[in-house]
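My questions will all concern the structure given below.
Note that this complex is displayed minus one protein chain, with the remaining chains in position.
Every chain is named by a letter (A, B, C and D) in the order it is written, and numbering of its residues begins at 1.
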Amino acid sequence: MVEAPATEEGWFALHEFRSIDWDAWRNAPDRRRERAVEEGRSYLQHREALATADAGDSALFSVLGHKADLLTIHFRPTLDELSTIERGFENTALAEFTTTESSYVSVTEVSGYVSDAYFEDGEDADIDEGLRRYIEGKLKPEIPDDEYVSFYPMSKRRGEEYNWYDLSFEERADLMSGHGDVGREYAGKIKQVIASSVGFDDHEWGVTLFGSDPTDIKDIVYEMRFDEASSRYGEFGQFYVGRRFPPSDLGAYLAG
Amino acid sequence: MVEAPATEEGWFALHEFRSIDWDAWRNAPDRRRERAVEEGRSYLQHREALATADAGDSALFSVLGHKADLLTIHFRPTLDELSTIERGFENTALAEFTTTESSYVSVTEVSGYVSDAYFEDGEDADIDEGLRRYIEGKLKPEIPDDEYVSFYPMSKRRGEEYNWYDLSFEERADLMSGHGDVGREYAGKIKQVIASSVGFDDHEWGVTLFGSDPTDIKDIVYEMRFDEASSRYGEFGQFYVGRRFPPSDLGAYLAG
Amino acid sequence: MVEAPATEEGWFALHEFRSIDWDAWRNAPDRRRERAVEEGRSYLQHREALATADAGDSALFSVLGHKADLLTIHFRPTLDELSTIERGFENTALAEFTTTESSYVSVTEVSGYVSDAYFEDGEDADIDEGLRRYIEGKLKPEIPDDEYVSFYPMSKRRGEEYNWYDLSFEERADLMSGHGDVGREYAGKIKQVIASSVGFDDHEWGVTLFGSDPTDIKDIVYEMRFDEASSRYGEFGQFYVGRRFPPSDLGAYLAG
Amino acid sequence: MVEAPATEEGWFALHEFRSIDWDAWRNAPDRRRERAVEEGRSYLQHREALATADAGDSALFSVLGHKADLLTIHFRPTLDELSTIERGFENTALAEFTTTESSYVSVTEVSGYVSDAYFEDGEDADIDEGLRRYIEGKLKPEIPDDEYVSFYPMSKRRGEEYNWYDLSFEERADLMSGHGDVGREYAGKIKQVIASSVGFDDHEWGVTLFGSDPTDIKDIVYEMRFDEASSRYGEFGQFYVGRRFPPSDLGAYLAG
Partner (left out) sequence: MVEAPATEEGWFALHEFRSIDWDAWRNAPDRRRERAVEEGRSYLQHREALATADAGDSALFSVLGHKADLLTIHFRPTLDELSTIERGFENTALAEFTTTESSYVSVTEVSGYVSDAYFEDGEDADIDEGLRRYIEGKLKPEIPDDEYVSFYPMSKRRGEEYNWYDLSFEERADLMSGHGDVGREYAGKIKQVIASSVGFDDHEWGVTLFGSDPTDIKDIVYEMRFDEASSRYGEFGQFYVGRRFPPSDLGAYLAG
């Protein structure tokens, strides 16, 4: 049996994809619509406010196409908080106008492919401050303001010829290193959050990309697809694209 | 890692497939039906009117079979405009009689397989005016009047033996060139719009074909299937076929 | 690139699979049920009446199992007529008691595998009258009365080892010839209609078999599965089985 | 082309999987519930009564899990009788509380793998009375009382390396013989009904197993999975498990 990489986990993540029941919305009296906007806004602003306390982060996004209208992303230190958040939304008047179409449960993760030293020597490792901050940023990610988002789940292929889990640690580390090189080309343009869903959800990882230009999102995913780690070993689920907006704009969003 | 092609992007594209709720339509009073037709017509005509301003294009199509009744295609310079268009429809009285069954989000794209010179030397490239106009037509496509349409999403295979993303740039360029030769046989008969959905939607590209004879659509897709770029490397999603009609005919369309 | 076969197209085909809303039917007052039967009968009889005018054909079938209750097959010279037929049904009182569960859009096709001479020399080809009538029957098929029907969509495999679209024309013609030999064993027992859905629907062809003994349907499909054209290269979708009945029996059908 | 086995067909089979609308049931007044139980019981008892007349058989089963609550199996000499049975149920008051979730259409079949002599020499074959009775039991199966049932559809693999339909008749007969040996170990414990759905439904066969101990069902399916006919060539659909009960217990069943 080949060696599994050491991993360190950070915040748990919940991605929720909801559609609007536009027929109900169109026909609802103003009073009910105002209450829905107000309760939804308040619920989401309270969740976002946590970011300042370093106890997690939350954000709201519009989503293009029929698969969903709204995406909320929540990062929290425990699964229990995510469970409370999920049920809390159902107690808002906004919930009456939405249906949860999909979701993803995962936990942010940094693995031994990134830095042997960090994992071998633990917190006392003689690693530079830059790497330490990099890892911290991966485990407790901040969600950037006013940017486009792309989310997709992925797994590593276990094909009869190309089987990721049959490769040696060194082969996998090499492939991940090449993969990281492509990512670094987009430094400053694309922020990536990688979270493991092994044992939690249907693929092995959830990938969330943020960027101020949606073409950069297309470009990084396309360029990485030529990278062996993806071309031979990547298996992808559904892709969602959208844009962050502040809960205070929820009324304007629903007004069309 | 093999080289990814350079790409240039044009307008973002939103394909929306909607079904009519015929039971609701049949039972609605005339006044509600008239208002739905009027609001739907007005909404769509305003969207189509943009075409003259070179700020995008929009069109309405009837679709055959149970997968959808109506298709709207919108090309716009930004994803944000597409998001507004999507929500805007939900505020028309026509929306009450429709359900969005599927959709596709993409961005028109020309890639380095078409012309090395164009991409290597940028806008100053010494390329002929014909090619420049060809590329411009691909990036900012006009939707032809009164023609049949076929839409399907596709990806390039990453099989254990035939893996598009493992081929060298030259091999891919050769295959795309053969593919283009088939397309050129149908010049004047079939207009193709290719838009990348990498990072945006579930396949890698959306393909939209327009033609005045639906048999030409069948013929070009069939002939291309024998081309190596498709036969060995193409993976296709669902196919939709329909015909463009002016929003002013919406009332007649709904009357059966 | 290997050679694609020449093809000639005939009538466009629309297969519609509908389920009955039995709860609504059971609870509807007699007057509404009578009107539904009467409008459905009239609509279908008018569509069937076209057969005498050589302008297409239409037929109604009961279907076994949960996938559908009713199948209507329409052959027409244009896609536009099929679009009108599809919407026309929605204006009958019968539509209120049905849901369209599935459908298939295709065009009858004869290909160069059948007769090189016919395709090479066009309509003036020196081919015998029997072949000419055979081809005419394939392109403008009559639907037999009171017989069982089986419908299924199919594609040709593009596997990494067995790839139909990589074979030479001669290899494909040989395989199709063997396939045809099995078909001829069932001459007089099974009538086959083959229609291409390339560019129109999710598989590449729709196959409709008619026979007076449903065991013959099972036998021909089973025997053909051992034929290389199917065993190595056939990929099949869902299968439906049913029996034709005259629209005048619609009331009796719905009475259980 | 390799040789297809000769086959003999018996009764057509309809498996119907229905769920109970428990919300409607809970809220229905006693009178409607009593009428539903009474009509359902009467309908099913009449169908079961046929078994004594050697004109088919019918039985009712409870099913575990969310896929269905009730299974009815009907064997009849013609597809037309199954069509009548299917629609007849919709005219009972019980139908209002059920939804048909799935179904399977097939015909019982014995093939040349079992006995060359039987098929080569026809009904006059010099085969022993035991084999004749065995075949008769396969073609006109009796459904045992008060036993557990497992149903699943299956097909034979047509993989690029392991392709059942590419094997010679002798290879297939050998594999089927080994498969039969496992079955014989369970003689007296498990009764198998095999019915072909080629051309009728989405897999190639429907398999129905009956046994008085559900562990025997698990054991025979598990043991057969190690048999080459299954391990290399079997492809399985969804599995359902349940238990027969008399229609007279329908009221008790619905009471929870």
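Here, a residue touches a chain if its C-beta (ideal position, glycine included) is under 8 Å from a C-beta of that chain, and two chains touch if they have at least 3 such contacts.
Since the structure is predicted, the reported quantities are computational estimates derived from the model, not experimental observations.
Engineer: According to the contact rule at the top, which chains on display are touched by the left-out chain?
Structural biologist: It touches the following shown chains in the full complex: A, D.
Engineer: Check each of D:13, D:195 or D:220 against the chain that is not shown and name the one that touches it.
Structural biologist: That would be D:220, which touches the missing chain.
Engineer: Of A:7, A:45 or A:212, which one is in contact with the hidden chain?
Structural biologist: Here the residue in touch with the unshown chain is A:7.
Engineer: For review purposes, identify every residue of chain D that touches the missing chain, sorted by number.
Structural biologist: Its contact residues with the unshown chain are 20, 22-23, 25-26, 62, 64-67, 148, 150, 152, 159-162, 178, 182, 209, 214-215, 217-223, 225-228, 230-232, 234, 238-239, 241, 243, 253, 255-256.
Engineer: For chain A, enumerate the residues touching the unshown chain of the complex.
Structural biologist: Touching the chain left out of view, chain A contributes residues 1-4, 7, 9, 12, 14, 16-17, 79-80, 82-84, 86-88, 90-91, 95-96, 100-105, 107, 158, 160-161, 163, 165-166, 196-202, 204.
What we mean here is this: only the chains that are shown with their structure count from here on.
Engineer: Touching both chain B and chain C, which chains are there?
Structural biologist: Touching chain B as well as chain C, we find no chain at all.
Engineer: Measure off the straight-line distance from the CA centroid of chain A to the CA centroid of chain B, and report it in whole Å.
Structural biologist: Here the centre of chain B sits 29 Å away from the centre of chain A.
Engineer: With chains as vertices joined when they touch, what's the shape: line, ring, star, complete or other?
Structural biologist: line
Engineer: Output every touching chain pair, sorted by label.
Structural biologist: In this structure, the chains touch in these pairs: A-B, B-C, C-D.
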